[in-house]
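With one protein chain removed, the remaining protein chains of the complex are shown where they sit.
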Amino acid sequence: MRPLLSVRDIKRHYQVRVPGGFFGRDALLKAVDGLTFDIKRGETLGLVGESGCGKSTTARLVMGHIPLTAGSVAFDGQPVTARHDSDWRAMRRRMQMVYQDTLGALDRRLTISDQIGEPFAIHEPLMTARQRHERALSLMDSVGLRADMAGRFPHELSGGQRQRVVIARALALSPDLLVCDEPVSALDVSIQAQVLNLLDDLREQTGFAALFISHDLKVVRQMSDRVAVMYLGKIVETGAPEAVFKRAQHPYTKALISAIPTPRNRGRRERIVLEGDPPSPVDVPPGCAFHTRCPLAMAQCRLDTPLLSGDGDHLVACHAIHQSAQSAPLAAE
Amino acid sequence: MLRYALLRIARALVTVSLIVSIAFVILRLSGDPAIIILGPEAPPEAFKAFRHAWGLDQPIWVQYLKYFNAIFHGDLGNSMRDGRSALQVVGERIPLTLAITIPALFLKVLIGLPAGVYAALHRNTAIDRLIMTLSVFGFTVPSFVLGLVLAMIFAVKLGWLPSGGSDTWLHAVLPIFTMGMIGAAVIARFTRSAMLEVLGQPYIRTASAKGLVWRDVVVAHALPNAAIPTLTIVGFMVGSLVAGAVVVESVFSWPGVGRLLVTAVANRDLAVVQVILLFVGFTMVLANLIVDLLYGWVDPRLRTKRLQAGT
Partner (left out) sequence: MTIDSGNLNPTTQASRPSGGSFFTSKGRYRAFFETWPPIVLIALFFIGLAIFVVATAPLIAPYDFMAMDLRDRLTPPALFGGTWTHPLGTDELGRDLLSRLIISIRVSMMIAFLSTLIAGTLGITLGFLAAYFRGRVEQLIMMLIDAQASMPFMIIALAVLAFLGNSLFLFIVLMGFYGWERIARIARGLAIAATEQGYATSVRDLGASPMRIYGRHILPNIASTLIVSMTLNFPEVILLESGLSFLGLGVQPPMTSLGNMVGYGRDYIQSAPWIMLVPSAAIVLTTLSISIVGDWMRDRFDPTLR
C-alpha cells in the first residue's frame, strides 16, 4: 500500500549573510537538513520541536510552497514541486494547510461564507454562486459555526471561530492530506481543546491524513498516530506517541518532556536542564547537531551524524543510545 | 558602508544610461528631422545631404552606439538653427539660470525649513494654521500664475520692479521671489510632516521623560531624524537647479536654460533639447546619489542588513 506522502531526505538550505568582519560573511542556514518520513492514508504524523528547528519549513516543503534544495517529496506517487503551475494548482485539491495566524490567513474584505466557498469558485467553475453558498453553509455546520454568521467578516470573529473558518475552507474539497502548522498555538487554552476535538472529529468523519506541527508536546500527543521530534533540521526520534513520551530515548526528547509543567500534587518530574545556548541553524555543529548540549556526548558524536535506527517502530538518532543498545543485548544474555 | 556606496553608484550609472537611451529613443521616434527642419518641399538631394551630415542614414544600432560614443567625447551636435555647438549654446545660458535658481533655493530653504519646524512644534496653534494655509498655495497655484500676479502687482500697478528681461539685478527679483515662495511652501509642508512624524515617535517621549529640556530634545533628537526625509526633497531641488525655472523664465523673459528649452522645443532643435535633457538628467542623478550617500552616512540603519535569527 503506497504511502500517501513520501518524504525522502529533504533539505532546505539558505545562503545568508551574517555579521562579522567589514562586510559580513556568507553562511549556510540549514533550515531542514535531511528529513525522511512517510505518512499513510488516514494517518496523523505529529512533528514537534522548539522554535527554529525547521518544523514550519518542513510544512512548506511538503506542500510545495518553497523549493527543495535536495531530496524529494512524493504525494500519492506524484512528485511535489514548487513551481506554481496548473499541475501544482490542481494538486491543491488534495492537500491543504491550516495556519497559525488565523487573521492573516483570511481576506478581511470578504465574508466568511465567501471565503469558505472560494475553493469551489477556483476548482469547480460550473457551480453557481447559490450552490457555493449552500456548500459553504454545510461546511460551516460541520465545523460548528452557526449559519447566521455567514455574513460576518473575519475581524468580527474570535480566534477560535476564525480557525474553524480556516479549517472549513481547507476541507471544502475533501483533501487527502491536511498540513496543520501550529493551528492552535495562537488560541486560548480552553479554545485549543475545542478546536483540537473538532479536528479529531472531522478526521474520523472524512479520514484525511495529517501532518500536525506544534511546539506543544501535549497537543501533539493528543492528535498524532505517530510522533517525530525535530532538532535543528533533523529528526532525532520517532515512534508512537506513548512510546516517545513515556519511554523517550533521545536526550533531547527527554529534556523536552521534562520541561512540561506538571501540577504540584502529581509529583514533580525531574527537570533536565540543557547546558549551553541553543545553536542557530546557521552554525550547525558538525556530527550530531545536539552534541554541544548533550549530557551523553562522546567523541564520535562530534564526527558522525547519527542515523535513525532502532527496533520496530521506535527509532532514535543517537550514538550513545545505539552503543548501549548494542551492548545491552550482550549483557542480557 | 563601502558596499552601500558602491551599490548606489552602480545604480546611478545604470539610471544615467537609461536616461541617455531614452533620450536617444525619443530623438529617433520623432519622425524625420530632415523634413522637419528643411520643410517638405526641399529637393531629395537636400534630404540626403542632411541625413548624411547628421548620420541619420545608418542602421539604428549603429546610431545608438555612435550616440554613446559621441557623448563620451562631449560631441553632442550642433544647434540645427544657428550651427553652433549645442553644448556651447546651452552652456552660455547656465550661469543665467543659476543666477536665479540658487538664490531661490536659499530662499526656499531659509524660509521653508524654519517655518515647517516651527509649525510642527506649535501644532494646531494659530501660527501653525496660518503657515499651513499659506503653504497650500505652494502647490495649488501654478508658478506662472503666481509670477504673473506678482508682476501685475509689483511691476504694473506699483511700478517698483521691471517685469521682463535680464538687464539689471532688479530684473531678477521677481523670478527669484516667485520660485522661492512656491518652493518655500513645499518645503514648509514637507518639513512639518517629517517633524510631526518624528515627534510622534516613542523615543522622543522617552527623551523628554528622561528629563531633558524640550529644546534639547528637539535639537538633539527630533531635528536630525527629521532631516533625513527632508534631505530627499532638498536634494531634488538642488538637482533641478538647472531645470526648475522653465516656466518662470518664460513668464519673466529671463534668458536662461529654461527659456532656451522652450524655444528649442518650439523650433524642433533636436541637438539643444537633447543636450539639456542629458544635462538635467546627469545633474539629478548626481544630486540623488549624493543624497543617497548622505543618507547612508546619516542613517545607520541603511548600512547593514542584519540576519534575523530563526527559520
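Note that the chains are named A and B in the order they appear, and that numbering of residues resets to 1 at the start of each chain.
The rule is short, and it goes like this: contacts are C-beta pairs under 8 Å (C-beta built on N, C-alpha and C of every residue); 3 or more make two chains touch, one makes a residue touch a chain.
Quick caveat: nothing in here was measured; it's all calculated off a predicted structure.
> With touch as defined up top, name the shown chains that contact the chain not shown.
So, spelled out: the chain left out of view touches A, B.
> From the list A:Ala105, A:Ile167 or A:Cys294, pick the residue that touches the absent chain.
In the full complex, the listed residue that touches the missing chain is A:Ala105.
> One chain isn't shown here. Among A:Arg169, A:His250, A:Arg293 or A:His319, which residue touches it?
Missing-chain contact among the listed residues: A:Arg169.
> Check each of B:Ala46, B:Ile102, B:Met152 or B:Leu170 against the chain that is not shown and name the one that touches it.
The missing chain is touched by B:Met152.
> Of A:Leu4, A:Ile39, A:Met63 or A:Val80, which one is in contact with the hidden chain?
The missing chain is touched by A:Met63.
> To test your reading of the contact rule: which positions on subunit A touch the chain that is missing from view?
Touch with the absent chain occurs at residues 63, 65, 84, 89-93, 96-97, 99, 101, 104-109, 118-119, 122-123, 166, 169.
> Against the chain that's been left off, what residues of subunit B make contact? List them.
Missing-chain contacts on subunit B: residues 11, 14-15, 18-19, 22-23, 26-27, 29-31, 123-124, 129, 132, 136-137, 139-145, 148-149, 151-152, 156, 186, 189-190, 192-193, 196-197, 239-240, 243-244, 246-247, 250-251, 261-262, 264-266, 268-270, 273-274, 276-277, 280-281, 284-285, 288.
Quick note on the criterion: only the chains that are shown with their structure count from here on.
> Take the average of all CA coordinates in subunit A, do the same for subunit B, and state the distance between these two points in whole angstrom.
The mean C-alpha positions of subunit A and subunit B differ by 56 Å.
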